[in-house]
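Sharing a structure below in C-alpha coordinates format, with a few things to ask.
For this depiction, one protein chain was excluded, whereas all remaining protein chains were kept in their positions.
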Amino acid sequence: MLTFRRIDQADARLLIEGARERAKAIGVPMCIAITDESGNLVAFERMDGGKITSITIAIDKAFTAAAAKKATHEYSAASQPGSPAYGINSAIHGRLMVVPGGLPVVVDGEVVAGIGISSGTPGQDQDCAQAGIDFFLAQR
Amino acid sequence: MLTFRRIDQADARLLIEGARERAKAIGVPMCIAITDESGNLVAFERMDGGKITSITIAIDKAFTAAAAKKATHEYSAASQPGSPAYGINSAIHGRLMVVPGGLPVVVDGEVVAGIGISSGTPGQDQDCAQAGIDFFLAQR
Amino acid sequence: MLTFRRIDQADARLLIEGARERAKAIGVPMCIAITDESGNLVAFERMDGGKITSITIAIDKAFTAAAAKKATHEYSAASQPGSPAYGINSAIHGRLMVVPGGLPVVVDGEVVAGIGISSGTPGQDQDCAQAGIDFFLAQR
Partner (left out) sequence: MLTFRRIDQADARLLIEGARERAKAIGVPMCIAITDESGNLVAFERMDGGKITSITIAIDKAFTAAAAKKATHEYSAASQPGSPAYGINSAIHGRLMVVPGGLPVVVDGEVVAGIGISSGTPGQDQDCAQAGIDFFLAQR
(Lines give C-alpha, C1' and ligand atoms only; values in the text may rest on other atoms or scores of the structure.)
Protein backbone atom coordinates (compact mmCIF):
# COMPACT_ATOMS: atom_id res chain seq x y z
CA MET A 1 0.00 0.00 0.00
CA LEU A 2 1.22 3.50 -0.83
CA THR A 3 0.51 6.66 1.14
CA PHE A 4 0.09 10.03 -0.57
CA ARG A 5 -0.83 13.64 0.05
CA ARG A 6 -2.98 15.85 -2.12
CA ILE A 7 -4.33 19.35 -1.78
CA ASP A 8 -7.71 20.04 -0.29
CA GLN A 9 -10.23 22.65 -1.45
CA ALA A 10 -8.78 25.33 0.87
CA ASP A 11 -5.34 24.83 -0.71
CA ALA A 12 -6.90 25.05 -4.17
CA ARG A 13 -8.51 28.39 -3.28
CA LEU A 14 -5.13 29.78 -2.27
CA LEU A 15 -3.57 28.65 -5.54
CA ILE A 16 -6.36 30.33 -7.47
CA GLU A 17 -6.16 33.51 -5.39
CA GLY A 18 -2.46 33.94 -6.03
CA ALA A 19 -2.87 33.38 -9.76
CA ARG A 20 -5.90 35.66 -10.01
CA GLU A 21 -4.17 38.56 -8.23
CA ARG A 22 -1.24 38.36 -10.65
CA ALA A 23 -3.63 38.16 -13.59
CA LYS A 24 -5.38 41.29 -12.35
CA ALA A 25 -2.06 43.06 -11.87
CA ILE A 26 -1.06 42.42 -15.48
CA GLY A 27 -4.57 43.10 -16.74
CA VAL A 28 -5.26 39.75 -18.40
CA PRO A 29 -8.40 37.83 -17.39
CA MET A 30 -7.43 34.17 -17.11
CA CYS A 31 -8.88 30.69 -16.87
CA ILE A 32 -7.36 29.06 -13.78
CA ALA A 33 -7.55 25.31 -13.13
CA ILE A 34 -6.36 23.31 -10.13
CA THR A 35 -6.12 19.51 -10.12
CA ASP A 36 -5.14 17.05 -7.45
CA GLU A 37 -1.94 15.00 -7.69
CA SER A 38 -3.63 12.49 -10.01
CA GLY A 39 -4.72 15.18 -12.46
CA ASN A 40 -8.42 15.30 -11.48
CA LEU A 41 -10.05 18.75 -11.26
CA VAL A 42 -10.47 20.26 -7.79
CA ALA A 43 -11.31 23.88 -8.61
CA PHE A 44 -11.72 26.12 -11.63
CA GLU A 45 -12.32 29.81 -12.19
CA ARG A 46 -12.85 31.66 -15.45
CA MET A 47 -12.25 35.31 -14.70
CA ASP A 48 -14.67 37.66 -16.43
CA GLY A 49 -13.26 37.94 -19.94
CA GLY A 50 -11.31 34.67 -19.84
CA LYS A 51 -11.39 32.84 -23.17
CA ILE A 52 -13.73 29.95 -23.82
CA THR A 53 -11.02 27.91 -25.57
CA SER A 54 -8.93 28.40 -22.46
CA ILE A 55 -11.34 26.44 -20.26
CA THR A 56 -10.15 23.11 -21.60
CA ILE A 57 -6.59 24.31 -22.15
CA ALA A 58 -6.20 25.44 -18.53
CA ILE A 59 -7.71 22.19 -17.22
CA ASP A 60 -5.43 20.11 -19.46
CA LYS A 61 -2.33 22.10 -18.50
CA ALA A 62 -3.05 21.41 -14.84
CA PHE A 63 -3.72 17.75 -15.64
CA THR A 64 -0.45 17.41 -17.54
CA ALA A 65 1.63 19.12 -14.87
CA ALA A 66 0.25 16.97 -12.05
CA ALA A 67 -0.08 13.64 -13.84
CA ALA A 68 3.32 13.85 -15.57
CA LYS A 69 4.98 15.61 -12.62
CA LYS A 70 6.48 18.05 -15.10
CA ALA A 71 5.95 21.70 -16.08
CA THR A 72 4.34 22.04 -19.49
CA HIS A 73 7.14 24.38 -20.65
CA GLU A 74 9.60 21.54 -20.11
CA TYR A 75 7.60 19.56 -22.65
CA SER A 76 7.65 22.56 -24.95
CA ALA A 77 11.43 22.45 -25.11
CA ALA A 78 11.59 18.65 -25.31
CA SER A 79 9.01 18.33 -28.09
CA GLN A 80 10.41 20.75 -30.65
CA PRO A 81 11.10 19.33 -34.12
CA GLY A 82 14.21 17.19 -33.93
CA SER A 83 13.90 16.74 -30.17
CA PRO A 84 13.25 13.37 -28.54
CA ALA A 85 9.63 13.99 -27.47
CA TYR A 86 8.60 15.56 -30.78
CA GLY A 87 4.93 14.89 -31.46
CA ILE A 88 3.91 14.20 -27.85
CA ASN A 89 1.58 17.24 -27.89
CA SER A 90 -1.23 15.21 -29.47
CA ALA A 91 -0.98 12.33 -26.97
CA ILE A 92 -3.87 11.36 -24.67
CA HIS A 93 -6.37 12.67 -27.22
CA GLY A 94 -4.59 16.01 -27.21
CA ARG A 95 -4.78 16.44 -23.43
CA LEU A 96 -1.00 16.42 -23.02
CA MET A 97 -0.20 20.12 -23.13
CA VAL A 98 3.27 21.29 -24.15
CA VAL A 99 2.37 25.00 -24.08
CA PRO A 100 3.76 26.90 -21.06
CA GLY A 101 1.36 27.67 -18.22
CA GLY A 102 1.05 24.34 -16.39
CA LEU A 103 3.11 23.71 -13.26
CA PRO A 104 3.22 20.88 -10.74
CA VAL A 105 2.70 22.04 -7.16
CA VAL A 106 5.43 20.52 -5.02
CA VAL A 107 5.39 20.32 -1.21
CA ASP A 108 8.24 18.61 0.65
CA GLY A 109 9.46 17.10 -2.61
CA GLU A 110 6.09 15.55 -3.48
CA VAL A 111 3.72 16.60 -6.26
CA VAL A 112 0.43 17.35 -4.49
CA ALA A 113 -1.43 19.26 -7.22
CA GLY A 114 -1.26 20.85 -10.65
CA ILE A 115 -2.06 24.42 -11.68
CA GLY A 116 -2.90 25.40 -15.25
CA ILE A 117 -3.48 28.89 -16.64
CA SER A 118 -4.68 30.02 -20.05
CA SER A 119 -5.90 33.14 -21.87
CA GLY A 120 -2.72 35.25 -22.03
CA THR A 121 0.54 34.68 -23.81
CA PRO A 122 2.22 31.43 -22.77
CA GLY A 123 4.70 33.53 -20.79
CA GLN A 124 1.92 35.36 -18.96
CA ASP A 125 0.15 32.07 -18.29
CA GLN A 126 3.27 30.55 -16.76
CA ASP A 127 3.94 33.69 -14.71
CA CYS A 128 0.44 33.56 -13.20
CA ALA A 129 0.75 29.83 -12.48
CA GLN A 130 3.98 30.51 -10.60
CA ALA A 131 2.33 33.37 -8.72
CA GLY A 132 -0.39 30.97 -7.59
CA ILE A 133 2.19 28.54 -6.25
CA ASP A 134 4.22 31.29 -4.56
CA PHE A 135 1.15 32.63 -2.79
CA PHE A 136 0.06 29.15 -1.71
CA LEU A 137 3.47 28.24 -0.32
CA ALA A 138 3.75 31.58 1.50
CA GLN A 139 0.47 30.92 3.33
CA ARG A 140 1.39 27.48 4.62
CA MET B 1 -28.08 41.43 -33.57
CA LEU B 2 -28.80 39.79 -30.21
CA THR B 3 -28.14 41.11 -26.75
CA PHE B 4 -28.06 38.75 -23.81
CA ARG B 5 -27.06 38.53 -20.19
CA ARG B 6 -24.92 35.99 -18.47
CA ILE B 7 -23.58 35.54 -14.97
CA ASP B 8 -20.20 36.90 -13.99
CA GLN B 9 -17.69 35.25 -11.69
CA ALA B 10 -19.16 36.92 -8.60
CA ASP B 11 -22.58 35.47 -9.44
CA ALA B 12 -21.00 32.06 -9.94
CA ARG B 13 -19.42 32.22 -6.49
CA LEU B 14 -22.84 32.91 -4.95
CA LEU B 15 -24.36 29.95 -6.76
CA ILE B 16 -21.55 27.73 -5.49
CA GLU B 17 -21.81 29.10 -1.95
CA GLY B 18 -25.53 28.35 -1.73
CA ALA B 19 -25.07 24.82 -3.04
CA ARG B 20 -22.08 24.12 -0.81
CA GLU B 21 -23.84 25.24 2.35
CA ARG B 22 -26.75 22.91 1.62
CA ALA B 23 -24.34 20.09 0.84
CA LYS B 24 -22.62 20.65 4.18
CA ALA B 25 -25.97 20.73 5.96
CA ILE B 26 -26.94 17.32 4.57
CA GLY B 27 -23.42 15.97 5.03
CA VAL B 28 -22.68 15.05 1.40
CA PRO B 29 -19.50 16.45 -0.19
CA MET B 30 -20.44 17.49 -3.73
CA CYS B 31 -18.95 18.46 -7.06
CA ILE B 32 -20.47 21.82 -8.03
CA ALA B 33 -20.24 23.25 -11.55
CA ILE B 34 -21.45 26.59 -12.91
CA THR B 35 -21.64 27.37 -16.61
CA ASP B 36 -22.67 30.51 -18.44
CA GLU B 37 -25.81 30.69 -20.57
CA SER B 38 -23.93 29.03 -23.46
CA GLY B 39 -22.98 26.02 -21.34
CA ASN B 40 -19.30 26.93 -20.97
CA LEU B 41 -17.69 26.44 -17.55
CA VAL B 42 -17.33 29.53 -15.34
CA ALA B 43 -16.51 27.98 -11.97
CA PHE B 44 -16.11 24.55 -10.40
CA GLU B 45 -15.53 23.25 -6.90
CA ARG B 46 -14.98 19.67 -5.78
CA MET B 47 -15.64 19.66 -2.05
CA ASP B 48 -13.24 17.48 -0.08
CA GLY B 49 -14.61 13.96 -0.57
CA GLY B 50 -16.56 14.73 -3.76
CA LYS B 51 -16.42 11.82 -6.21
CA ILE B 52 -14.02 11.81 -9.16
CA THR B 53 -16.69 10.50 -11.53
CA SER B 54 -18.82 13.46 -10.46
CA ILE B 55 -16.39 16.04 -11.87
CA THR B 56 -17.50 15.41 -15.43
CA ILE B 57 -21.08 14.61 -14.44
CA ALA B 58 -21.55 17.91 -12.58
CA ILE B 59 -20.02 19.89 -15.45
CA ASP B 60 -22.23 18.09 -17.98
CA LYS B 61 -25.38 18.59 -15.89
CA ALA B 62 -24.70 22.34 -15.79
CA PHE B 63 -23.94 22.32 -19.52
CA THR B 64 -27.18 20.50 -20.31
CA ALA B 65 -29.32 22.74 -18.12
CA ALA B 66 -27.92 25.97 -19.57
CA ALA B 67 -27.50 24.94 -23.18
CA ALA B 68 -30.86 23.17 -23.44
CA LYS B 69 -32.60 25.66 -21.11
CA LYS B 70 -34.10 22.71 -19.30
CA ALA B 71 -33.64 21.00 -15.95
CA THR B 72 -32.00 17.62 -16.29
CA HIS B 73 -34.83 15.96 -14.32
CA GLU B 74 -37.24 17.10 -17.04
CA TYR B 75 -35.17 15.07 -19.47
CA SER B 76 -35.28 12.16 -17.07
CA ALA B 77 -39.07 12.02 -17.35
CA ALA B 78 -39.05 12.68 -21.09
CA SER B 79 -36.44 10.03 -21.92
CA GLN B 80 -37.95 6.97 -20.26
CA PRO B 81 -38.55 3.93 -22.49
CA GLY B 82 -41.50 4.61 -24.74
CA SER B 83 -41.24 8.37 -24.26
CA PRO B 84 -40.49 10.77 -27.11
CA ALA B 85 -36.94 11.65 -26.04
CA TYR B 86 -35.94 8.07 -25.30
CA GLY B 87 -32.21 7.56 -25.89
CA ILE B 88 -31.24 11.21 -25.71
CA ASN B 89 -28.99 10.51 -22.70
CA SER B 90 -26.17 9.36 -24.95
CA ALA B 91 -26.36 12.40 -27.23
CA ILE B 92 -23.44 14.81 -27.60
CA HIS B 93 -20.99 12.02 -26.80
CA GLY B 94 -22.87 11.36 -23.58
CA ARG B 95 -22.75 14.97 -22.38
CA LEU B 96 -26.53 15.40 -22.39
CA MET B 97 -27.41 14.48 -18.83
CA VAL B 98 -30.87 13.20 -17.95
CA VAL B 99 -30.06 12.49 -14.30
CA PRO B 100 -31.50 15.06 -11.86
CA GLY B 101 -29.12 17.69 -10.47
CA GLY B 102 -28.78 20.17 -13.33
CA LEU B 103 -30.87 23.35 -13.32
CA PRO B 104 -30.98 26.41 -15.56
CA VAL B 105 -30.53 29.68 -13.66
CA VAL B 106 -33.28 32.06 -14.71
CA VAL B 107 -33.33 35.82 -14.12
CA ASP B 108 -36.20 37.94 -15.44
CA GLY B 109 -37.35 35.07 -17.60
CA GLU B 110 -33.96 34.59 -19.22
CA VAL B 111 -31.53 31.68 -18.75
CA VAL B 112 -28.27 33.30 -17.60
CA ALA B 113 -26.40 30.23 -16.31
CA GLY B 114 -26.51 26.54 -15.49
CA ILE B 115 -25.74 24.78 -12.21
CA GLY B 116 -24.86 21.10 -11.99
CA ILE B 117 -24.33 19.03 -8.86
CA SER B 118 -23.12 15.45 -8.44
CA SER B 119 -21.93 13.02 -5.74
CA GLY B 120 -25.14 12.43 -3.78
CA THR B 121 -28.37 10.76 -4.76
CA PRO B 122 -30.04 12.44 -7.75
CA GLY B 123 -32.56 13.95 -5.32
CA GLN B 124 -29.82 15.36 -3.10
CA ASP B 125 -28.00 16.72 -6.14
CA GLN B 126 -31.12 18.52 -7.35
CA ASP B 127 -31.84 19.87 -3.89
CA CYS B 128 -28.36 21.39 -3.63
CA ALA B 129 -28.62 22.87 -7.13
CA GLN B 130 -31.89 24.55 -6.13
CA ALA B 131 -30.28 25.82 -2.91
CA GLY B 132 -27.55 27.43 -4.99
CA ILE B 133 -30.11 29.23 -7.12
CA ASP B 134 -32.20 30.31 -4.11
CA PHE B 135 -29.14 31.76 -2.37
CA PHE B 136 -28.04 33.57 -5.52
CA LEU B 137 -31.46 35.09 -6.18
CA ALA B 138 -31.81 36.19 -2.54
CA GLN B 139 -28.54 38.15 -2.75
CA ARG B 140 -29.50 40.11 -5.83
CA MET C 1 -3.69 18.91 2.68
CA LEU C 2 -5.28 15.46 2.54
CA THR C 3 -3.55 12.15 3.17
CA PHE C 4 -4.78 8.92 1.65
CA ARG C 5 -3.72 5.41 0.70
CA ARG C 6 -3.74 3.56 -2.59
CA ILE C 7 -2.67 0.07 -3.67
CA ASP C 8 0.79 -0.63 -5.01
CA GLN C 9 1.69 -2.98 -7.86
CA ALA C 10 2.13 -5.95 -5.50
CA ASP C 11 -1.41 -5.44 -4.20
CA ALA C 12 -2.68 -5.23 -7.77
CA ARG C 13 -1.05 -8.57 -8.62
CA LEU C 14 -2.85 -10.21 -5.70
CA LEU C 15 -6.19 -8.81 -6.85
CA ILE C 16 -5.57 -10.14 -10.34
CA GLU C 17 -4.43 -13.52 -9.06
CA GLY C 18 -7.57 -14.02 -7.01
CA ALA C 19 -9.82 -13.06 -9.90
CA ARG C 20 -7.91 -15.19 -12.42
CA GLU C 21 -8.05 -18.31 -10.26
CA ARG C 22 -11.83 -17.99 -9.94
CA ALA C 23 -12.13 -17.37 -13.67
CA LYS C 24 -10.14 -20.55 -14.35
CA ALA C 25 -12.30 -22.49 -11.89
CA ILE C 26 -15.48 -21.51 -13.72
CA GLY C 27 -13.85 -21.92 -17.12
CA VAL C 28 -14.34 -18.37 -18.40
CA PRO C 29 -11.28 -16.44 -19.65
CA MET C 30 -11.64 -12.88 -18.39
CA CYS C 31 -10.26 -9.37 -18.84
CA ILE C 32 -9.15 -8.16 -15.42
CA ALA C 33 -8.40 -4.50 -14.67
CA ILE C 34 -7.11 -2.88 -11.49
CA THR C 35 -7.11 0.88 -10.91
CA ASP C 36 -5.87 2.99 -8.04
CA GLU C 37 -8.28 4.90 -5.79
CA SER C 38 -8.53 7.74 -8.35
CA GLY C 39 -9.54 5.37 -11.15
CA ASN C 40 -6.21 5.30 -13.01
CA LEU C 41 -5.02 1.93 -14.35
CA VAL C 42 -2.39 0.08 -12.32
CA ALA C 43 -2.51 -3.40 -13.88
CA PHE C 44 -4.40 -5.29 -16.56
CA GLU C 45 -4.51 -8.86 -17.77
CA ARG C 46 -6.45 -10.33 -20.66
CA MET C 47 -6.53 -14.06 -20.10
CA ASP C 48 -6.08 -16.10 -23.26
CA GLY C 49 -9.54 -16.06 -24.86
CA GLY C 50 -10.73 -12.91 -23.07
CA LYS C 51 -12.90 -10.74 -25.31
CA ILE C 52 -11.53 -7.69 -27.09
CA THR C 53 -14.60 -5.60 -26.25
CA SER C 54 -13.99 -6.50 -22.64
CA ILE C 55 -10.64 -4.70 -22.51
CA THR C 56 -12.28 -1.29 -22.29
CA ILE C 57 -15.28 -2.57 -20.35
CA ALA C 58 -13.12 -4.09 -17.62
CA ILE C 59 -10.98 -0.95 -17.37
CA ASP C 60 -14.08 1.26 -17.17
CA LYS C 61 -15.75 -0.95 -14.57
CA ALA C 62 -12.67 -0.63 -12.36
CA PHE C 63 -12.57 3.12 -13.00
CA THR C 64 -16.23 3.53 -12.06
CA ALA C 65 -15.98 1.44 -8.90
CA ALA C 66 -12.94 3.34 -7.61
CA ALA C 67 -13.78 6.85 -8.76
CA ALA C 68 -17.45 6.70 -7.68
CA LYS C 69 -16.68 4.54 -4.60
CA LYS C 70 -19.57 2.33 -5.61
CA ALA C 71 -20.04 -1.17 -7.07
CA THR C 72 -21.24 -1.08 -10.65
CA HIS C 73 -24.15 -3.40 -9.80
CA GLU C 74 -25.45 -0.74 -7.43
CA TYR C 75 -25.66 1.58 -10.41
CA SER C 76 -27.41 -1.15 -12.35
CA ALA C 77 -30.26 -1.18 -9.84
CA ALA C 78 -30.34 2.61 -9.46
CA SER C 79 -30.38 3.32 -13.19
CA GLN C 80 -33.26 1.12 -14.33
CA PRO C 81 -36.09 2.87 -16.19
CA GLY C 82 -38.13 4.86 -13.70
CA SER C 83 -35.29 4.91 -11.15
CA PRO C 84 -33.53 8.12 -10.07
CA ALA C 85 -30.23 7.55 -11.85
CA TYR C 86 -31.82 6.37 -15.11
CA GLY C 87 -29.61 7.29 -18.05
CA ILE C 88 -26.35 7.61 -16.10
CA ASN C 89 -24.82 4.71 -18.06
CA SER C 90 -23.78 7.02 -20.90
CA ALA C 91 -22.12 9.61 -18.63
CA ILE C 92 -18.41 10.43 -18.87
CA HIS C 93 -18.42 9.52 -22.57
CA GLY C 94 -19.84 6.13 -21.69
CA ARG C 95 -17.12 5.29 -19.17
CA LEU C 96 -19.56 5.11 -16.26
CA MET C 97 -20.39 1.42 -16.18
CA VAL C 98 -23.64 0.21 -14.65
CA VAL C 99 -23.11 -3.43 -15.63
CA PRO C 100 -22.11 -5.70 -12.70
CA GLY C 101 -18.45 -6.66 -12.42
CA GLY C 102 -16.81 -3.55 -10.95
CA LEU C 103 -16.12 -3.35 -7.23
CA PRO C 104 -14.34 -0.81 -5.05
CA VAL C 105 -11.54 -2.33 -2.97
CA VAL C 106 -11.97 -1.16 0.62
CA VAL C 107 -9.32 -1.39 3.33
CA ASP C 108 -10.01 0.00 6.82
CA GLY C 109 -13.08 1.80 5.50
CA GLU C 110 -11.17 3.58 2.72
CA VAL C 111 -11.43 2.93 -1.02
CA VAL C 112 -7.86 2.14 -2.11
CA ALA C 113 -8.49 0.62 -5.55
CA GLY C 114 -11.04 -0.60 -8.07
CA ILE C 115 -11.33 -4.00 -9.75
CA GLY C 116 -13.22 -4.55 -12.99
CA ILE C 117 -13.92 -7.84 -14.76
CA SER C 118 -15.46 -8.55 -18.14
CA SER C 119 -15.97 -11.40 -20.62
CA GLY C 120 -18.46 -13.61 -18.78
CA THR C 121 -22.03 -13.00 -17.73
CA PRO C 122 -22.40 -9.96 -15.47
CA GLY C 123 -22.91 -12.35 -12.56
CA GLN C 124 -19.72 -14.26 -13.38
CA ASP C 125 -17.83 -10.99 -13.77
CA GLN C 126 -18.97 -9.77 -10.34
CA ASP C 127 -18.16 -13.13 -8.76
CA CYS C 128 -14.59 -13.02 -10.08
CA ALA C 129 -14.15 -9.41 -8.95
CA GLN C 130 -15.22 -10.42 -5.45
CA ALA C 131 -12.85 -13.40 -5.56
CA GLY C 132 -10.01 -11.00 -6.37
CA ILE C 133 -10.84 -8.86 -3.36
CA ASP C 134 -11.25 -11.86 -1.05
CA PHE C 135 -7.87 -13.25 -2.07
CA PHE C 136 -6.20 -9.87 -1.66
CA LEU C 137 -7.66 -9.25 1.79
CA ALA C 138 -6.75 -12.79 2.94
CA GLN C 139 -3.08 -12.20 2.05
CA ARG C 140 -2.72 -8.97 4.00
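Labels A, B and C are assigned to the chains in the order they are written; within every chain, residues are numbered from 1.
Simple rule for what comes next: contacts are C-beta pairs under 8 Å (C-beta built on N, C-alpha and C of every residue); 3 or more make two chains touch, one makes a residue touch a chain.
Small disclaimer: the values here were computed from a predicted structure and weren't measured.
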Need the list of shown chains touched by the one chain that isn't shown. A, C
Among A:9, A:64 or A:119, single out the residue that touches the unshown chain. A:64
Hidden partner chain, residues of subunit A it touches: 2, 38-39, 63-64, 66-69, 81-82, 84-94, 96
Subunit C residues that touch the omitted chain in the full complex: 8-9, 40-48, 52, 55
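The rule is short, and it goes like this: only the chains that are shown with their structure count from here on.
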Determine how many degrees of rotation, between 0 and 180 and to the nearest 5, align the Cα atoms of subunit A with the equivalent atoms in subunit C. 180
Same or different: at the subunit A/subunit B interface, is the fraction of residue numbers used by both copies above or below half? same
Distance between chain centroids, defined by C-alpha means - subunit B, subunit C (Å): 29
Subunit A and subunit C, separation of their C-alpha mean positions in angstrom: 31
Touching two or more other chains in subunit C are residues 2, 38
